[in-house]
Structure formats: C-alpha cells, structure tokens
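So that we are looking at the same thing, I have put the structure below in structure tokens.
Just one protein chain is left out here, and the rest sit where they should.
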Amino acid sequence: MSDVSTTELMVIVAARELNDGESVLVGVGVPNLAANLAKRLHAPGLLMVYESGTVGSNPSRMPLSIGDPCLVSGAKSVCSMYEQFAYYLQGGRIDVGFLGGAQIDKYGNINSTVIGSYKTPKVRLPGSGGACDIASNVKRIIVITPHEKRRFVEKVDFLTSPGFIDGKEGWKKLKLQGGGPYAVITSLCTFKFDDATGEMTVVALHEGVTLEQVQENTPWEVKVAAELGRTPPPTQEEIETLRALDPDKIYLR
Amino acid sequence: MSDVSTTELMVIVAARELNDGESVLVGVGVPNLAANLAKRLHAPGLLMVYESGTVGSNPSRMPLSIGDPCLVSGAKSVCSMYEQFAYYLQGGRIDVGFLGGAQIDKYGNINSTVIGSYKTPKVRLPGSGGACDIASNVKRIIVITPHEKRRFVEKVDFLTSPGFIDGKEGWKKLKLQGGGPYAVITSLCTFKFDDATGEMTVVALHEGVTLEQVQENTPWEVKVAAELGRTPPPTQEEIETLRALDPDKIYLR
Amino acid sequence: MNTGKTMSMKEAISKFVNDGDTVYLAGFTHMIPFAAGHEIIRQGRKGLVLARATPDIIYDQMIAAGCAKKLMFSYAGNPGVGSLRCFRRAHEKGVPAPLEVEEYTHFGLSGRLFAGATNMPFLPMRTNLGSSLPPENEMMKTVTDPYTGDEVSVVPPLKPDVAVVHVQRADANGNSHIWGIIGEQKDTAFAAKRVVISAEEIVEESVIRSDPNRTLVPDFIVDAVVHEPWCAHPSYVQGYYDRDNEFYVDWDKITKEHEATLKYLDEWVFGVEDRAQYMKKVPQSKIDSLTPKPAYSAPVNFGSV
Partner (left out) sequence: MNTGKTMSMKEAISKFVNDGDTVYLAGFTHMIPFAAGHEIIRQGRKGLVLARATPDIIYDQMIAAGCAKKLMFSYAGNPGVGSLRCFRRAHEKGVPAPLEVEEYTHFGLSGRLFAGATNMPFLPMRTNLGSSLPPENEMMKTVTDPYTGDEVSVVPPLKPDVAVVHVQRADANGNSHIWGIIGEQKDTAFAAKRVVISAEEIVEESVIRSDPNRTLVPDFIVDAVVHEPWCAHPSYVQGYYDRDNEFYVDWDKITKEHEATLKYLDEWVFGVEDRAQYMKKVPQSKIDSLTPKPAYSAPVNFGSV
C-alpha cells in the first residue's frame, strides 16, 4: 500500500466513520470524497446535505463547489440558505459534520478566521461560513487535517468553531445541542475525545507511524487511549472505489 | 336607489376607501366584494393578498373561502402560511385589512372570540384567526358591520383584535407597527377615528339616516365630526359592477 | 417500483397514532386529510390533543366521535359557513365530553409550527400585544428586545407527536411534491416526531428528482407513505379535485343535534372500511362536478452538466 497517498488514506479512514442511514453535512473536496466513498461501500443509505440547501444530491461529476449545479440536477430537495441552516442543522437532523481549519487545539476548538489578532490580522482567513453553525448542532464533528505543528496549537488565535472549549465542564454550560468533536483524522493517526475531559486522545496510529512521531508534531503532551490501535490498512476495494470518484485527481493530489 | 340593499351599500362605501396601488388583505364575502369592486372601478392596481398565502389572485369565480383553488390558479405568487404572515403582514407590506366581529367598542377594539367569559363562554365564536395579526400590522383597518346595538358595546367581552385599546395614549405604548382602526362602515353611517383621542366619530350619514338613529343604536354618546357629511349615493356604475361580481347573490343577500 | 414505506391508511394510523398523542392533520383549507381523521375515529383513539390552525369539519367530526381531550387552534369556524357546532357543543356544554382549548392567532400557531420545524428556542413576533389572549394562554410570553428595549411577544416551538400531511405526489419513500396553497404542510412535517404522508399519486423517484425545488418534504423525515386518492374530500386538492362546498354547507345542518351527527359518522365513517369504500358512496355526478379542467405549469429547465 505504499502507493496510497496521505490524502487518500485520510479520506478512507474518514469514510469508515460514517454509518449507513446517517445524514452528513458535506463540504467540497476531501469530505465530499469521504462521504461518497462511504455511500458506495458500507453506507448506501447515507444522506448527503450541502450548505447550499441541496439534499440527497445525485451528482453527475465531482462537484467543484458546494453550489455546483450538478448537486441540484437530480437532487431530492433544494431549499433556501436560511432554511437549510434552520430546518436541517438547527433542526438537529444532521448526524455528522466535517470541519477543517488553520488551527486546532486539544479540545477540538478550530480557528478558520485569522492568524494574529482579529482587528489587525497577520493572515486573514475566510472565516466561519457555516463551520460554527455545524459545530454547534451536529451530533458528531469529524476533522480531517494534515498533522503539522503549525496546525496543532496550544491555544487557537481565534475560536471560530467550538470544540469542547476548555473541557467538557465548560462546554456543557453552553448547552449546545450538538455532540461536539468526535474524531480528528490526521496524516499520522486518528484522535477521538475523552468522555470525561473532552481532550483529544490518540486511538489508532496509521501504518508505519510511531507515537513519538505524533508527539513530535503536537505541541501539547499527547494523551493516548488505554488500548491504542492500528489503523487497518486501506483495502484494494477502498482504494479503487475512491480513485474512481476523482479520476482527474482534483482533490486526490 | 331604494332598491340597493344594506349590504350592497356597505360594500360600495367600503370600496371607495381603497386607493389604487394599495395592497389589501382580503377575507371572503363582503370584503372580497369591496376589494374586487374597487379594482374594477378606480383602483385597477389594487393588490389583493389572502391569508392563505395567495398574492395577486385572478379568480375565475367568486371565491367561496380564503383557500378557494380559484385564488391559486393564475395567481402571481403563493407562499406558506407562516411566510404569508411573516413576509407580508409582519413585513409591513399591507396597507389595508378588513375585520369584522361580534362586538366592537368606541376605540375600535373587536371581539370575535367569546360572548361571556373565556373559560365558560355563553357563545364560543371562531376566535382570532389572522384578525389580531392583521389589526397589529396593517396601516389602516376597515370594519364593515351592520349597525346593531348588540354589536356596538361599551366594552368588548374579550379583546381579540386591538383597536386603540383605551385611547391613543395607551395604544402608543404597545408600539404596534400598524396604524390602527381607520373606518367603521355600518348600515347607518361611516365612522372614522379622532386623531387625538382615537375615538370613533361619525363622519358621514348614509342617505335617509339621522344622527338620532345612529345614537339610538350605539350605547355610548356618539362623537360627531365637525363637518358631518352625507354618504354620496351609489352610482349606477357601482351598483351594476358590484352585482356582476356576485350574480348568484351568494354574499349580496 | 420499490415499495419503500408504503402501507394502507389503516396500518399507518395503527402504527403511528397513539391514545393521548398531540396530532396535527395538516392543510390550511387545502389537502385536509379527511381519510386519516376518519381512520383515527374508526380505530377509536382517545384523549388526543387535536392541533390545527383551522380545525375545520374534520376535527369537528373527531370531537363528536369522542377522540379529543383538547383542541389547539387559531380559527374554529366552518370556513365560509359559520360555527363548528360539535366543537361548540363539547366546549360550551361538555357533549359528548368536555373539551379544553389552547388558542393562538394564525400567526401564533403557524409560528409555533415553524419554530418547531426549525427547532428555534422561541419565536418573536409582532402580534398578540394588547389582546386578551395572552393572559389566557401561559405558552405566550414576552421578551425584552435587546436592540430597542421594547416588549416583544414570543411563542415556543410546537412539536406534535404525529402528523399526517396529504400531498399531490410522493415517491415510495416519502419525497413529496406539493403545490397550490402550501399552508403549514412543510412545517408540520418537519415539526412532528412521526410523519405519515398520504398522496394522491405515488410516482417514481425520478419525477421528484426532476424538480427538487418542489419537494417540500424529504423522505428521511417520513415514517409512512399512504397512497390515498380523494383523501381530502370534502376539502380539495389543487389540480385534482375542487372543494365540495355543498358538503361544508350541509355539515351545518347535519350537526344541529349530536345524535344526527353520530348518524352521519355511522354511515360515512364506521359504515365504510376505508376511503375507497367511502368514495363508492359518493355519486359519480358529484365527482364529475368537482373535477377541474387541466392547467399545467410552464416547465423549467434544470439542465444537466
């Protein structure tokens, strides 16, 4: 499997976290690949919903944005922007949401707004979009991210999308209807979150990766699950199905 | 004009209160006739909106309810029930609303809920429907009602739809966006409302009616406008156009 | 065609409507699911909270049959005719049983459904102030507007236990196209915990997918799909049949006495097994007179990229 790219590996691992019959709010790119891969393999009844208001899309090509017309033609339903966020997300009808960002901390808080200070940013990033809304309302948040030191930080410069804030106690006071962060899938390992403290915990290392490598790329002292697992290697079926989804390698670079 | 019925007279007088280019929220029956009459005579650009969400209807027959399918086929737009109340009424886009009820007091407060006490009513009436919502949000409320002693009361048993409450001062505290009651058209006369006090004031007597008759049928001491007018008699054009609207005399009984 | 969630009305009511439930049979004057109401009567459900903006004749019948303990509504009249006599008999005189009321304006009740459908904590609205209603209904509260300091009326979300929503066409899984007066059809389906769709026609999924903007109810919130032509008679279905106005007028006479009302129920509800049998009792001349001439929408091009 040495020819499987890091992106392909992360998509395959993410796809395994989706269950049949669930609803998932999908962004373009990597999350879209993960959802479509799961649908073609073990979760044929996965319902894909996009921020643009399209529900149950049946795309004829790889969508190039969340508003791609291929997500509309042949969809089950299309509603307005406010309706999408109100009926679906606030309605509590979405099981899984995918998020990404420039920074993430050990409680799963995400920054996609600014590097530096808000008023005079060093780098101005796109901002929340629907990310904070998704983080506040889905049952499980899944993050897919390369495991780089600049992305894993002690404290995010700006909290765009709530993870467990400063731990589960503080988070509970917000009374969000969502279930909070569930998994962080990186180029090195899979993290899940400690039930009691809400802290990110390594549950499985990808093939060939050591705990030391994870620690070296993470600025805080990494918590490790009592039973640390190994990510099962991608199967031939997973790899082939995934590559067929993006034959032009638009996202599988 | 002695062959003009009381209902026909009230409809004709009401129609004269509607101006070209205005929007009117129409109920079935008498208000519907008044709006359609105005549209065919002096107000071709009158926009008719119904509680059922139909906008700019083009009915092929006399609608028998506010949800008649003839209000939908050929309408300009149809939206949902919440949308109708939110975008149109609460949106402040309706100039005129017609209301009726079992009781009305001198400040134009209307009861269409119960005769007797609320918990143990002597007569249970249908209730507000959209009446309170209309009263709170349209620029001008017009009431069409037979002038009967049991309908004109010192104090309504139940305040379903706000008029000027206990006078303009009290009413202003509610900060409703609507303009409040504008005219009450009865079988005897037309009332408008005093700018300062918000009290119902006779502005015009119908043909052959005396001020004494109005007072006899009104339990409070009736205020009279400084310049009391006479209702101009219905014209032949008004009568013929109206009768053509309801050839089966469904409402023009 | 896959059978998806399709079942008979009998099965759907038996599976999804329980004694004591808060029930919402949707339809603002349009597509009122009479066949569902009749089946609930036949199955003898008790203690229901009947919620509808306009109770209409269907809830009058369910009240007369003794199904209800409470009516939640905003306009309890026979539209275009007058009173709902069974409702009044129950509420004013306790016949056949006492009936509580929980009352709103149209905006208030449709707002409660919208808030329920979208899971809002509460919904602010410009109405109710100055009216006698809020003191009689503790669910209506006020909040101070943080932008102006003004007092604002609010209502809480309504989430019925079960809803029946009649539609023109649905696929076997419940994706539903609705047109004409869409009333509270969508909000009722999204607000309710269990959803029964009944449809004039069951169509292939491809018909639904040809026009996704018309799909007001998506399948994944639907529990049962019932193919029930003429479900809404004497109410109407845009493009399929007109309102039987004559019956609305007759109902006023039928219900002058409770006994006569029961006789009607004996013949038209208990005396038939289902909607198909009910329709066999409706004269063909009546059916013909209610059938509209076709008037089709101009198609739109969604394109295929």
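Chains: A, B and C, in written order; residue numbering restarts at 1 for each.
Note that in this section contacts are C-beta pairs under 8 Å (C-beta built on N, C-alpha and C of every residue); 3 or more make two chains touch, one makes a residue touch a chain.
Fair warning: this is a prediction, and the values are worked out from it, not measured in the lab.
Check B:S60, B:T120 or B:T235 against the missing chain and you find that the one touching it is B:S60.
Residue-wise, the contact with the chain that is not shown comes from A:C132, picked out of A:A15, A:I104 or A:C132. Across the entire complex, the residue among B:P44, B:G92 or B:P232 in touch with the chain not shown is B:G92. Residue positions on chain B in contact with the hidden chain: 23, 47, 54-56, 58, 60-61, 69-70, 72-78, 83, 86-87, 90-93, 177, in rising order.
Hidden from this view is one chain, which touches chain A at 28-29, 51-54, 64-69, 72-74, 78-82, 85-86, 89-90, 113, 118-119, 121-133, 136-137, 158-162, 165, 171, 174-177.
Touch with the hidden chain on the side of chain C covers residues 119-126, 141-148, 150, 152, 154, 156, 168, 177, 179-180, 182, 207, 210-211, 213-214, 238-240, 242, 292-305.
We adopt the following convention: only the chains that are shown with their structure count from here on.
For the pair chain B and chain C, the distance between mean C-alpha positions equals 29 Å. Averaged C-alpha coordinates put the centre of chain A at 57 Å from the centre of chain B. Along chain B, no residue makes contact with two or more other chains. For chain C, the set of residues touching two or more other chains is empty.
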